[in-house]
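Of the protein chains in this complex, one is absent; all others appear in place.
Chain IDs A, B and C follow the sequence of writing; residue 1 opens each chain.
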Amino acid sequence: MPTKKKDVKRIDTTIQTLGPAKIPSNMPYCRFMEDSAATQVNFAEDLDDGASASQTLKLELAGPRKNTYFDPSKTKCAIVTCGGLCPGINDVIRAIVMEAHHNYNVAATLGIRYGLQGFIPKYGHPIEELTPRSVSDIHMFGGTILGSSRGPQPADEIVDALERMNISVLFLIGGDGTMQAAASLLKEIQDRNLKISVIGIPKTIDNDINFIYQSFGFDTAVEASTIAINCAHTEATGAYNGIGMVKLMGRESGFIAAQASLALKVVNFVLVPEAPFTLEGEGGLLEGLERRLADRGHAVIVVAEGAGQDISKTSGETDASGNPILGDICTVLRREIKAHFERKGIEHTLKFIDPSYIIRSVPANANDRVYCGFLGQHAVHAAMSGKTGMVISKMRGHFIHLPLHLVTGQRRRINIGSDYWRSVLESTGQFLYMSSCFG
Amino acid sequence: MPTKKKDVKRIDTTIQTLGPAKIPSNMPYCRFMEDSAATQVNFAEDLDDGASASQTLKLELAGPRKNTYFDPSKTKCAIVTCGGLCPGINDVIRAIVMEAHHNYNVAATLGIRYGLQGFIPKYGHPIEELTPRSVSDIHMFGGTILGSSRGPQPADEIVDALERMNISVLFLIGGDGTMQAAASLLKEIQDRNLKISVIGIPKTIDNDINFIYQSFGFDTAVEASTIAINCAHTEATGAYNGIGMVKLMGRESGFIAAQASLALKVVNFVLVPEAPFTLEGEGGLLEGLERRLADRGHAVIVVAEGAGQDISKTSGETDASGNPILGDICTVLRREIKAHFERKGIEHTLKFIDPSYIIRSVPANANDRVYCGFLGQHAVHAAMSGKTGMVISKMRGHFIHLPLHLVTGQRRRINIGSDYWRSVLESTGQFLYMSSCFG
Amino acid sequence: MPTKKKDVKRIDTTIQTLGPAKIPSNMPYCRFMEDSAATQVNFAEDLDDGASASQTLKLELAGPRKNTYFDPSKTKCAIVTCGGLCPGINDVIRAIVMEAHHNYNVAATLGIRYGLQGFIPKYGHPIEELTPRSVSDIHMFGGTILGSSRGPQPADEIVDALERMNISVLFLIGGDGTMQAAASLLKEIQDRNLKISVIGIPKTIDNDINFIYQSFGFDTAVEASTIAINCAHTEATGAYNGIGMVKLMGRESGFIAAQASLALKVVNFVLVPEAPFTLEGEGGLLEGLERRLADRGHAVIVVAEGAGQDISKTSGETDASGNPILGDICTVLRREIKAHFERKGIEHTLKFIDPSYIIRSVPANANDRVYCGFLGQHAVHAAMSGKTGMVISKMRGHFIHLPLHLVTGQRRRINIGSDYWRSVLESTGQFLYMSSCFG
Partner (left out) sequence: MPTKKKDVKRIDTTIQTLGPAKIPSNMPYCRFMEDSAATQVNFAEDLDDGASASQTLKLELAGPRKNTYFDPSKTKCAIVTCGGLCPGINDVIRAIVMEAHHNYNVAATLGIRYGLQGFIPKYGHPIEELTPRSVSDIHMFGGTILGSSRGPQPADEIVDALERMNISVLFLIGGDGTMQAAASLLKEIQDRNLKISVIGIPKTIDNDINFIYQSFGFDTAVEASTIAINCAHTEATGAYNGIGMVKLMGRESGFIAAQASLALKVVNFVLVPEAPFTLEGEGGLLEGLERRLADRGHAVIVVAEGAGQDISKTSGETDASGNPILGDICTVLRREIKAHFERKGIEHTLKFIDPSYIIRSVPANANDRVYCGFLGQHAVHAAMSGKTGMVISKMRGHFIHLPLHLVTGQRRRINIGSDYWRSVLESTGQFLYMSSCFG
């Protein structure tokens, strides 16, 4: 299976700094990380895109440095959370506050309410100080105690607010758009020649941020998804020719659907945006489903919401201007499955489950909590040492610093030529019924 | 608040038998129940319908009798599960099989596949023998290992099958329709003068079967619902003027919505079929919601699927003949809330969660497992002693026998004049915002 | 099976009041309960002690009254939590605070820290005001936010504190000892001719309080216990002749052990304080266990900590004065089982699990949350209407008022002649292996 050749462009992994870190760290105990500490990864191998030209990246390791750039006693930090919810946001907030307070003794950490809106005076959202006491239990709750909002706000107004509040470090927890906003802020800050560090902690329920192998909250979301899938399986086996269908998040990348299918071995068909498929005809879903029911009497289908865009597009509905409306794929599938089996006179039952926000609003599980704790700690380490314009990531077991520009712009997607996707197909066995899933 | 006067008709609680139980029980250990043992309940008080005339019912207590009607060594039992899934069905199946095998040593217990269809030859579903070994772990799974189906099948064909398989006892696990089918079978059996006992174990996820205070699986369904509600609350607080809406099962009775609201104290509005409400104007939901958001910045709404039928009916959509289409209440509410706040220029975010089958397909929790275990044991005790045309129920802490006719025909609904509903309103505080909820 | 004859003493169910309730309730919405509303229960039948003489008790129903005794705007309430933890304490605290604030608008509700110590100046524990905001999320946590302590404190010092703080209503959440302390406080209050209402909410993880059918938190504790039992079963089946043993709370009453065994059908032997058993010889546990292993290759034993006191007493260990030391029953059982099988040359593996505080420190499940919500609401209703010297209980589905004296002094225990215990034995099947369990 050939994969498309990518342009080989030199990837720059240099991390910016506000200036040399000269103040000896007052951390009470520490095995410090050498500032130049780095790990090397082979881009081609480690990023699973087998066909592109290989290059070796040197990535700066995260961790506490012997010297800080900021004087902790005069440093005010701010945290803002943007975009959709994700398990573990509160864990990251808590880790930042605890690290900044206990290990660096910063002057204060402020919580910005409702995303970037919180910086804009006209919204009137209050700013609140976050203390170890106020955040001590927040990891028991899903969501974000700060509230969130979508969409950008003017970079100049935000930087005005940072200046007004005398903030030295801004932590942004958010997705692709937020990381782009962070880049705009960085530019505005540099234009004003301010000494404000901008650190991102990338967040995406879909696990689709570039260079982030597994985003925080993903493991929890997968675990939560398995409950819905298990129920779909129970419903499927509870009826003659029972079909259980589960819709999971994933507009452009089907990681949740794929991983949940690996975790719960009852899935027979998993449909993701990366792997186009056909409905009709030999090798299509309908005929495959029919054969599966004939063989086993039930079937479970997991659908990432962005799967089969070409199919939902051509569903015949048009808008006022006569343009095809992008339908909901599950609505299309349910209608077509029903029609197919009625046409064939085959009794069947289809139960549809859309857990929707349930998989992203639950509290983080133990694994994600550990992960979020590290992200928060390392974000503070990076900021205090004067790094800026970067995000915290984990790659091949190491926490690293990545420049902002690497994580924006392009989405991470399942490589359907990879071992990972092969394992998913091995696990579902769908290739036996539906050859179109090979892409 | 006045409640409607009910007709006072004499309620007959007599249990039918196939004949005198004369064979000494071979149960290895038992404290037997006197055959005449009964408890008395005051119908008016105990069924929470304060206004109806009072009568005292004498109800036969469930439990093992000293003598059996059937000779265990020659007795074949059959179990059939019908209608929608519900947590605990497998627990009841398991309890019946274990009790019949270990304590009565019956010849065999057969599992009928896919509901009443399983009796009808044309469907070709296999019959399988259920043994302690084959059912030992099934309580770990939701759903029914036998499969289920909806709808009636010809009583004569079913009784033909019972005769053909030489079945002495039929256990039916199902809802209102199944209990009506049981009544038809009973009549056919009596017409043929057969000695077959028909025992029902009423099942309803909505908790709406008459004379059954709390149906098995209800507690589990409520527990599962609280996860979705908690997520809705997390989403609501995670956005400025965030509204979380959860749709829960309950076509004619809102018990799940009401009980889940009591269990998770974050619900601000609970809408059930029993309590009509208005959308527009003073005391309506929209204005109440607006005031709630103004006060607290977020709101959680729990909606039983059958709530507000008059509102969804008058939503303006009509079918080809111009008749109003009964809309989905949550679709209507989401549209109207959006329109209302847009009209008012109030920023808001609404997140909708429909856990649908998730709340009914999960395995039973500990409480329901205990309950289902008793239901299964008592069903076998009743059958072996020759009782027929009855169901097992629990009332005021006692397991009792109820004639089939009492549990069919009429649905149990929340009495909105009751202490129970008052407590729900106290818990949500919705009366402060929405006077129309008083019904 | 004969049960011991109890003395038939007239049971007085009269509830004391501080005086006539004359102030119209300011509850914003309410269907009020008639002050004289009562339910009747047959003591003999409803309390499951079949042998005692029967008497019918008239029990006052809980609920809001049309008139209050206290003027809410001048009423300060206090809550104190005593004794060991139990799931749901925070739910009761929350419900009291919410009800007192939202529905009665009382002046304040104070939280007393660390049990009755919190009233005694020398301990120096701070008093904190409990507000809807401060308690809004506490139901997500196990334990008690107020802290607890064991043991009595001088009644006069406590009443001094109540006077000093101008408290009108004291809610005590605690066990048998706490209810006795409540009675002492009541006496001291009456001696001083004060108008302070004393309301108890009985708490016991062992479910052993008289006249309380199922204490709050019990259902959650049982659910938590099933996890440990399931693990014991997994360990037992994972080894040849594997034995899994689980120790559960229950010093004098084995309700948790019994109920958890009913909930998780994998238990083969359940040992409770109420049902003496023998270790050695025919019908003893050792021989029964040996036969069970021979039959099935594994066994699960659930032991209430107070089971087999005669056995652990006679374990041969003596203290300095030569008196027998009351051993830990599980230590004795593990030693004796090991010795028995080694003597017989039978390979076996025994895995012991003591979940200890895990079953009582978890947050309440949905069922207990609903229950605790009602307890808190009804406690406030009772107090505001001027009732005193009473506790809230639930009997046969009704929330009722019980005089303090009824719930103290005597423990509730499993009636081993009851249907309930018979069902436990049916469920474990232990009578097949161990005839001594019949008591």
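By our rule, a residue touches a chain if its C-beta (ideal position, glycine included) is under 8 Å from a C-beta of that chain, and two chains touch if they have at least 3 such contacts.
Small disclaimer: the values here were computed from a predicted structure and weren't measured.
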Chain not shown, its touching partners among those shown: A, B, C
Residue of A:Leu18, A:Met33 or A:Met390 in touch with the missing chain, whole complex considered: A:Met33
Which residue of C:Val41, C:Cys77 or C:Ala232 touches the chain not shown here: C:Ala232
Residue touching the undisplayed chain, where the options are C:Leu57, C:Ile201, C:Val362 or C:Leu425: C:Val362
Residue among C:His125, C:Lys265 or C:His398 touching the omitted chain: C:His125
Touching residues on subunit C - with respect to the absent chain: 85, 113-114, 117, 123, 125, 141-144, 147-149, 227-228, 230-232, 234-235, 237-240, 242, 351-358, 361-362
Footprint left on subunit A by the chain that the document does not show: 1, 28-31, 33, 39, 45-46, 63-64, 94, 98-99, 102-103, 136, 139, 213, 219, 222-223, 226, 259-260, 262-265, 365-367, 369-370, 373-374, 377, 396-397, 417-419, 422-423, 425-427, 429, 431-432, 438
Residue ranges of subunit B at the interface with the undisplayed chain: 137, 140-141
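Following the convention adopted for this analysis, only the chains that are shown with their structure count from here on.
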Most centrally placed chain, judged by C-alpha centres: B
Centre-of-Cα separation between subunit C and subunit A, whole angstrom: 46
